[in-house]
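Shown here: the complex without one of its protein chains, the others still in place.
Up next, chain A:
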Amino acid sequence: MIAFNARSAWTIYKREVARALRTAMQSILGPVLTTVLYFVVFGAAIGGRMETMDGVNYGAFIVPGLLLLTLLSESTSNGSFGIYMPRFTGAIYELLSAPVGTAETLVGFVGAAATKSLILAAIILGTATFFVDYTILHPFYTLGFILLVSASFSLFGFILGIWADSFEKLGIVPVLFIVPLTFLGGTFYSIDVLPEPWRSVAMANPVVYLVNGLRWCFYGSSDFPIATSLGMTLAFLAICVAFIAWIFKTGWRLRS
């Protein structure tokens, strides 16, 4: 018995990447432009008049947070849209009737969503050099962390795409949860500058650990140990994988 059908997974992956490229204006240029605007306003314009934060120039300080803001929202959006559209159009029948299981589906859909996020990250980091001076202290950790976050939130998006039964539900989670949590998660500031009780409240926000993890990869300093950030991200990834495995086992919202 075949445990993993690599050709099927590769086929899904190629198609999803092609779909993203087909809509490059919307899926790549849009988020890049938005992030560049943040760099221009907060990094170059306002940041130039502000002092350093945690010993880092403010314009450079916000680079990891802004990168994460895009990664979280785009990974979630790509992961959800990839599986929601075939459900919406009925084309999901082909996937369900094919000899593919959880692993092939995830590698195909989530792999493509994460790939798109990585392309976005590369473009954003490249573009940021035109507006702010920043360095990356741990490039390999940075790459690994970006990969981990992209995969985790693409998985989360995949769950969202299976749960949602309308375009409204599909869009509501990123808008009402991901973006606010990222903004309040230390994208533009260190949570050390928050007074109590807001600092304690902020620590309940999981995105705080992601932002600080990526900030450590860039500058070697953060509000928490890198192990805490890594542990939180891995735990989130494990929960998403376990939930998706349950979805495929029970057929929840996939098979009637």
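A few notes on this one:
Going forward, a contact is a pair of C-beta atoms (placed from the backbone, for glycine too) under 8 Å apart; a residue touches a chain by one contact, two chains touch by 3 or more; residues count from 1.
Heads up, the rule we're going with is that contacts and distances are computed from a predicted model.
Protein name for the hidden chain, per its UniProt entry and selected from "Ion-translocating oxidoreductase complex subunit C", "Phosphoribosylformylglycinamidine synthase subunit PurS", "Putative membrane protein" or "ABC-2 type transport system ATP-binding protein": "ABC-2 type transport system ATP-binding protein". Considering the full assembly, A:L96 is the residue among A:L96, A:L137 or A:L176 that touches the omitted chain. The hidden chain makes contact, of the residues A:I12, A:V36 or A:I83, with A:I12.
On the side of chain A, touch with the chain left out of the figure occurs at residues 1-2, 5, 7-8, 10-12, 14-15, 18-19, 22, 85-86, 89-101, 251, 255-256.
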